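Apart from one protein chain that is not included, each protein chain of the complex appears where it belongs.
Showing subunit A:
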Amino acid sequence: MPDARLTAELKSYLENEALFRFDDEITEDTDLFKAGVLDSFGYVSLMNHVRERHGVELGEDLLDSVLVSLRGIVEFVEAHAVHGANGR
C-alpha cells in the first residue's frame, strides 16, 4: 500500500510543476511522459526534488524498469528510501 503522505506530496509537486490536475484523464497510472506532463526539464527537476526532499536518487533504474507514472515514482521512492529519510 503506497504511503498516502508521499503520494500526496509528489502529486502536489507534479501538479504545480506541470500545471495540471490528476483526474480521469491523467490518473496515478498514466505515463507522465506520454501525457506531456514530464519533459526532460521536468524530469531533471523531479529528480532534484526527490533527492532533496526524500533522499532518493532517481536514476536509470526507474525509467528502465517501470512506467513513469505517479504510482511508479512513489513505489520507487518507497523501495529506495533509507528508513527515516522520508519527509526529511
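Following the convention adopted for this analysis, a residue touches a chain if its C-beta (ideal position, glycine included) is under 8 Å from a C-beta of that chain, and two chains touch if they have at least 3 such contacts; residues count from 1.
To be clear about the criterion, contacts and distances are computed from a predicted model.
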| item | value |
| --- | --- |
| Undisplayed chain, where the name is taken from the UniProt record, one of "Carbohydrate ABC transporter permease", "Response regulator transcription factor", "asparagine synthase (glutamine-hydrolyzing)" or "Cytochrome bc1 complex cytochrome b subunit" | "asparagine synthase (glutamine-hydrolyzing)" |
| Positions on subunit A where the hidden chain makes contact | 17-20, 33, 35-36, 39-45, 47, 57-64, 68 |
